[in-house]
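Of the protein chains in this complex, all but one are displayed in their positions.
To keep things simple, chains are lettered A and B as they appear, and every chain counts its residues starting from 1.
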Amino acid sequence: MYMYDEIDQSLVDERVIQFRDQVNRRMTGELSEDEFKPLRLMNGVYLQLHAYMLRVAIPYGTLSSEQMRKLAWIAKKYDRNYGHFTTRQNLQFNWPKLEDLPDILAELASVQMHALQTSGNCIRNVTADQFAGVAADEVVDPRIYAEIIRQWSTLHPEFTYLPRKFKIAVTGSEIDRAAVRFHDIGLIAKRNGAGELGFEVIIGGGLGRTPFVGPTIRDFLPERHLLSYLEAALRVYNQLGRRDNMYKARIKIQVHETGAETFTEMVEAEWAQIRDTAVDLAAGEKQRIADFFRPPRYRASADAEAQLRLQLRDDRNFARWVETNVAPHKVTGYRIANISLKPIGGIPGDASSEQMDAVAALADRFSFSEIRVTHEQNLVLPHVRADDLYALWQTLKSYDLDTPNLGEISDMIACPGMDYCALANARSIPVAQQISERFADLDRQHNIGELKLKISGCINACGHHHAGHIGILGVDRKGEEYYQITLGGSGAEDASVGDIVGPAFPYDKVVDAVETLVDTYLDIRTDGERFLDTYRRVGKTPFKEALYGTD
Amino acid sequence: MALIKNREITEDHWVRIDDESAVPAEGGAIVSIARWRKDRAVLAGRNAPIGVELESGDGPEVVADDIVRLDLIAVPFATFRDGRGYSTARLLRERYGFTGELRAVGNVLRDQLPLMERCGFDSFEYAGRTDAAKALKAFRDISAVYQTAADRRASAAALRNHPSKAFSNGTCG
Partner (left out) sequence: MSQQVLSANRLNDGLVVYLVADDTWSEDIEVSEVAGDEGSVNALLTRATQAVSDQKIVDLYLIEVAVVGGEIRPTKYREFIRATGPSVRADLSKQNYVPGADA
């Protein structure tokens, strides 16, 4: 993991002092709410439906056990004993007091954390593949570049008041676990014919009210030019981006309206001016950062695999958990263990202080003290020895963290919705809970197979509904909660935007509708087809007929 | 309103001349970009400093051919949330080589001062409610910078590679 030096530490420490002063000036009226709002947002502080909300940055989803313990402690001391892991790999506290927030930021700074740029019209906290560094198929650990981008974008003087927020995601694998095509900029590390490292650059993807799968604007950017290219793209965006209409201010609209080709030419022209300046990192600094992401000292035991085989044979429940929640690791004798934050009937992404502490302790015991947060609102222990999985699973069970449902229908993404969010038009969480309970039978879920269900409580699409195999969007219809269903979206390497299947359903009919869709799929699927594959093969008609009849 | 220049509160020696008024022969005068375009030959021929105020959304290219003739360029911030002026300032300094006074005007508030300075502004028509003398502290809020910009402060990466440059608080150079 990256460790702060005195320069990094000074920045977060001084930022706390600066924010304490800003809060004081707000309290005395020296700053109006209008002036204070962008300042608090750039420290992750929202005013939500019930209270302030603090969004803590977890850069590229990597956490140490010490940091996780600090989050648990903050939840206990300053909040209401829980936190919510988000689709941007961050953590939200729902009840902090403004007057406590400078102290909370100081607590975070003491473990090399912050809430910088988790909101506001700036470059947001950068996200990455949660399996970075351990995925068997990766070209390079994307966290090296995510950290380089984190530093470059932190308090960037030119790009702090952009037309709108700006999100960057990085992956080092062909298998896309970071939804890179739905970001303002997505970067896929690859090697060219000569074996050199670089990035495919995607610009102008996004969800929200106007979803776009981002186009590739450059097939191969040599890695040494990463920052100058990003700076060129951001500068073109900052100068062109609309200030008169916030709904048209995202870069995806700009790329769409300008045309990807013209937009590319503008970025390339700007880049030509700055590509050989000091914007790009010197090799020494890049190496310094890369060194923090060297693999830990693995100590696979010779009979780890044999022991795991015995345990799998003897305990059917354990075997089920391993089958759904455990992924291959690039080192023989190790596995990646996914911890589901989607217990049947639970609130997707929520974790109590006790659960956070438990995961921290398990990371210390089994995973070199390292934890990852996924954009699908789960946690990961990235380096677990095969013969430790059984002990890990037994402890997870006692904290209700052992649900074997990864990638299945009850492993939903859901935004906080109208239960917490000031922007929402409808509730998301109770819909998620009811669907989860309807499909509580794990055998049934397992038979259905991979099914990505994603729920948003408003058009801003924080719940990624456009990218759901089944997407659910809450809308307000004359004061009643209604839910529009989309089918066929995907946030993975086969990215697509879902199609609206028909008229929206009222709150008490949406779970039935989901069940009808699933049953229809089960009727017509062929061997090995996922829900998404079947939908792509047969199209909307059979699903539409099942929901609305043939008239 | 106070004028801050090079991190100090200072008297403003420039006067703004609206498009209908005559430009005085003596002293620094700031005119609109429209006036400049119309009366460029006369204005440039004056034997006194001349400045131009851009309009919101104007990029640096609108004065590209006049860089050497201008002693001051004022870049407006219609609201502090409109960040186009940051790019304009950097380009004027770093690409077009403007070395005169680069002035931030409009909704110029305390907490944006250090960002503006990093982008190349050296003077500010400060419009915040915080007392201007207290607002000067904003320049020293954060010591470290991670990027190279128009102020040429040594970035974190540069300091790490040249440990002889002491890591110090908030100074230019």
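Following the convention adopted for this analysis, contacts are C-beta pairs under 8 Å (C-beta built on N, C-alpha and C of every residue); 3 or more make two chains touch, one makes a residue touch a chain.
Please read all numbers here as calculations on a predicted model, not as lab measurements.
K.L.:
For the chain that does not appear here, which of the shown chains does it touch in the whole complex?
P.N.:
Counted over the whole complex, the chain not pictured touches A.
K.L.:
Can you tell me which of A:27, A:136, A:246 or A:500 touches the chain that was removed from the display?
P.N.:
In the complete complex, the chain left out is touched by residue A:27.
K.L.:
Kindly state which of the options A:479, A:528 or A:549 is in contact with the chain not pictured.
P.N.:
A:479
K.L.:
For the chain left off this view, which of A:419, A:499 or A:529 is in contact with it?
P.N.:
A:419
K.L.:
Pick from A:80, A:256, A:275 or A:446: which residue touches the chain that isn't shown?
P.N.:
A:80
K.L.:
Contact with the hidden chain only, please: which chain A residues?
P.N.:
Chain A touches the chain not shown through residues 26-29, 33, 47-52, 76-77, 80-81, 96-99, 347, 418-420, 424, 427, 429-430, 433, 479, 481.
The working rule: only the chains that are shown with their structure count from here on.
K.L.:
Counting in whole Å, what is the centre-to-centre distance of chain A and chain B, each centre being its mean C-alpha position?
P.N.:
Chain centroid spacing, chain A to chain B, equals 39 Å.
K.L.:
For chain A, which residues are in contact with chain B within the complex?
P.N.:
The touching residues are 5-8, 10-11, 14-15, 17-18, 22, 25, 30-32, 35, 38-39, 121, 151-152, 154-163, 235, 238-239, 243, 273, 277-279, 281-282, 284-285, 288.
K.L.:
Any idea which chain B residues touch chain A in the complex?
P.N.:
The contact residues of chain B facing chain A are 57, 59, 80-84, 86-88, 90, 95, 109, 111-112, 114-116, 118-119, 129-130, 141-149, 155-161, 167.
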